[in-house]
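Here the complex is missing a single protein chain, while all its other protein chains stay put.
Chain naming follows the written order as A, B and C, and within any one chain the residues start at number 1.
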Amino acid sequence: MTDALKFQAKNISRVFGHGKKSVTAVDNVTFEIRDREIISLVGQSGCGKTVLAKMLLRLETPTSGELLFNGKPITATGDPRNHWRQVQAVFQDPFSCFNQFFTIRSQLKSSFRLFETKPSPGEIEERVDQALLAVNIKPKEVEGKYPFELSGGQMQRMLLARIFILKPQVLIADEPTSMVDACSRASILDYLLKLKEELSMTIVFVTHDIGLAYYISDSLYIMHKGKMVDRGAPDDVIKHPTSDVTKQLLEDIPDVHRQWIARGTPVHAAE
Amino acid sequence: MLRKNPTLRHILGRAAWYFVTFLVAVTVNFFLPRLGDANPIDAILAKTNAGDSAGAREKEEAYLRQFGLAEVDAQGKVIRTADGKPVRTGLGKQFVSYLGLTLQGDLGTSFLQFPKPVSEIIKDALPWTLCLQLPTIIFGWLVGNLLGALAAYKRGVFDRIIYPLALLVSAVPAFCVGILMVYYFGIKLEWFPAVGGYDAGTTPALSSDFLSSAAYYYVMPFLSIFMIVVGGQSIGMRSMVIYELGTDYVKYAKLLGIKENKILLYTFRNAMLPQLTGLALALGAMVGGALITEIIFSYPGLGMAILTAIQGNDYPVITGCTLLITVCVLVANFSVDILVGLLDPRIRAAQAAESN
Amino acid sequence: MQLVKGLFKIPAFLLGLFLFAATLALAFLGPLVFHVDVSTRVGDPYMAPSAAHWLGTDHLGVDMLSMLVMGLRASLYVGFLAGVVATIVGTLIGVYGGYKGGLLDDILTVLTNLFLVIPTLIVLILLSSSMDKGRSLTLIALIIGGTTWTWSARAVRAQSSSLRARDHVALARINGFSTLEIVLEQILPYLLSYIFMVFILQTATAILTEATISMLGLGPYDSISLGKILNDAKTNEALIGGKWWAFMPAMVLVTVIAFSLYVINTAMEGVFNPRLRK
Partner (left out) sequence: MTVSAPVRPLEQAASGPTPKPAKSNAVLEVEDLRVHYVTRFGHKIQAVDGVSFSLKQGEILGIAGESGCGKTTLVSGCMGLYIPPLFHTSGDVRIDGKSIVGMTLEQNRKEVLGQKIAMIPQGALNSLNPTRKIKDMAADMILSHDESADKKSINDRLRERFTRIGLDADHVLNSYPVELPAGTKQRCVIGISTLLNPKVVVADEPTSALDVSTQKAVIKLLFELMDQEIISSMLFITHELPLLRHVSSSIAVMYAGEFVEYGTTEQVIFEGRQPYSRALMGSMLSAEPGQKSRKPVAIEGAPPKLDKPIPGCRFAERCPVAQPDCRTTEQVLRIVAGRQVRCKYADTEVVEQVGGGL
């Protein structure tokens, strides 16, 4: 089953606006995502990676091209909820991901509304506890707490706990590390790996940091101005980048073992 | 040329928008009074018909023609049915003829002061209203913004006095300030004339007698509107300046060691621009409030003209005045719109992006 | 909750609340203390205040205090009804347009902007002058509410369209919430304090507006209102004649209501809304 394709995108594009004002966010992109694989969409801000992720989530529709999920068009099931049972997401800003008027726990519990057969109340409580423990949070710690009472790292883990409850086939992780302190990024990535290992999940990891992508993924897609400019297994992409964009991205990472920047280099305007 | 100049294109776009708004206002002006149960024209016609004298008949004929209420023949005579009732034109046709006349500047004839044209009544009243409201609102806006900025910047005692005071003044309805002034300064203390626009002994002319008496009568209505505008504007400006003082660019300017008063100018200017937009939006309300002030002081402007017209069911005068006020407010809005675009680079950039 | 507690520590808020409660008390508890009767002439026109008639009589010789209580009730009724109408219409249009976006939002925005620049008072004058006999208090309230909603719509729309882009809304969508549920659970709670403030302002504005059009002689035919008392005083020369009791108490009441509501609103804004503007 490992070679089965989860997603297949054939020449998909997404254009916003129309006429002279139109902006092409995703430009004629073709790719596939295999089962039980972590793929990373890497690129600078504004490269179209988030729009692409939203299309996989069925929150945006491609303006042209074909997007298949499990071999069928993504819109084949009329009710998008069928899609969301199988494809879920965590977002960039954990603080804006929760509704500040409800407790964390009640918001986690609302995930169960996606279930076709809703478990009993007792089972719901139990499964929430399990999910919290899976992301290393003692259920007591957050009992009765509201989102603003937790730290950014904790909130990001709450989002992941939600995924442990829903157990979707595919997880779209849109920049889940960019709003957390540098030293807690690693733990977020570890949970993603855990989801893949323990729940056989397929994960789409969206990031601007090729280093993080390299660490976690089974294949890399490099995007630039709406186009896919490079792709392949991480080691191939890193060692033999075929596009200048990838080379530049690699070059720009402040690696401790390599000469990264030198005093006295000429300055060019950064446009 | 239009392609090259986004500002000009923006101005033309706004002008077109305001013209559409004007047409809507004209439509509203025509249809609203005809919605109700008491169509004033019918009421007036009933009154004139009651006499059934030759004079009344003639007057009725004039009304019907004037307002396009009845079908007329080639000679301009009203066509009548066998029992002498005029053949009424449809509402749509009436509207078309009303629209045509309005765009030509013909607002019809007054019922009460027949056959005086509405435009003449307005011509007498308008200068009073303009002279009272224009300087008051502009001057009050400036002073209000200055006080608000000072309150926000100085905080402390200054703020603790100005702010609640402004809050009180702005909450007091315009007519209450007017009533208080008429009662205390006009009647009890007799410092100023309580009502009217000029001495009964003088007639409107460019004589020094008339002008000095007009100035004397001007003081109280001016002050009463002025206070309200100052109060409202200073509250808005205060919160805008407080907001600006907390922005990143102010923090950065402080870190650069830029002088305090320079930074203040930054914040004042940037806080002023949204206030300008606020002025445009508030104009309608201000003009309305000021109309009531005119009535309190029996000031011979449009407010009094409307009041008299309402009391006498003088429907052409009512719609004429309301239309004129609407047009004034639209023109003022349009000017402020353009002015903000010219003064604020952020809005200019947004406009340029919009019209590309 | 902490915010609400904080609110009750602000002196200005407490002052506003006290003043407003006092006017309510006068309107609804007053009749328990003194006799209210506005249909009987109890004395000569414009009798000065006395022990029997604490605020004297009006131009017809009716007890002024009774007139005030009834007028106050009418004004509060108009303010409340118009405030509710304007807030509901404005919130519906604002939330819907802001959250949904698209063509209908564009149309609603154009419509809102259009009626924002046409002076409300003018529309009110035109409407009221055409309804000579049918101008009941309720109708006036509905007309005021129906013409002033544009302010709330504009304000609410701006807020809800900024909320729409937030991640918890996207998360609720992929959680299977319906649009209605999203609006009710994800958008409205954030707007609630804001909508309440809008309602307070709309109420204050409606009370002032009613007073204004009553001053123009376009007041309700079926009721006394504070504006009508003022209009009567003005047309029957109480002002020129120095009969202060005929207009001063009504004026003070209008001012106190408006002032207390404004103060409550400003205090709430300071607590709930320090940066929401952005």
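Going forward, contacts are C-beta pairs under 8 Å (C-beta built on N, C-alpha and C of every residue); 3 or more make two chains touch, one makes a residue touch a chain.
Remember, predicted model here, so these are calculated numbers, not experimental data.
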{"item": "Neighbouring shown chains of the undisplayed chain, as defined at the top", "value": "A, B"}
{"item": "Residue, one of B:Gln233, B:Asn270 or B:Thr308, that touches the chain absent here", "value": "B:Asn270"}
{"item": "Positions on subunit A contacted by the hidden chain, ascending", "value": "44-45, 136, 151, 153, 181-190, 208-215, 234-235, 238-239, 248-258, 260-271"}
{"item": "Missing-chain contacts mapped onto subunit B", "value": "247-249, 251-260, 262, 266, 269-270, 273, 343-346, 349"}
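The rule is simple: only the chains that are shown with their structure count from here on.
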{"item": "Chains contacting each of subunit A and subunit C, listed by label", "value": "none"}
{"item": "Chain pair bearing the highest count of C-beta contacts", "value": "B-C"}
{"item": "Geometric centre: closest chain by C-alpha means", "value": "C"}
{"item": "Farthest-lying chain, centroid of Cα atoms versus that of subunit A", "value": "B"}
{"item": "Between subunit C and subunit A, distance of the C-alpha-averaged centres to the nearest whole Å", "value": "49"}
{"item": "Intercentroid distance (Cα basis), subunit B paired with subunit A, Å", "value": "56"}
{"item": "Distance from subunit C to subunit B - Cα centre to Cα centre, in angstrom", "value": "22"}
{"item": "In the complex, subunit C residues that touch subunit B", "value": "12, 114, 116-123, 125-127, 129-134, 204, 208, 211-212, 215-218, 230, 234, 239-240, 242, 244, 247-248, 251, 254-255, 258-259, 261-263, 266, 277"}
{"item": "Parts of subunit B lying in touch with subunit C, wherever the complex brings them together", "value": "18, 20-21, 24-25, 28-29, 32-40, 164, 167-168, 170-173, 175-176, 179-180, 182-183, 187-188, 194-195, 235, 243, 280-281, 283-285, 287-289, 291-292, 295-296, 306-307, 310-311, 313, 315, 318-319, 322, 325-326, 329-330, 333"}
{"item": "Subunit C residues touching subunit A - in the complex, by the definition given at the top", "value": "166-168, 170-177, 185-186, 189-190"}
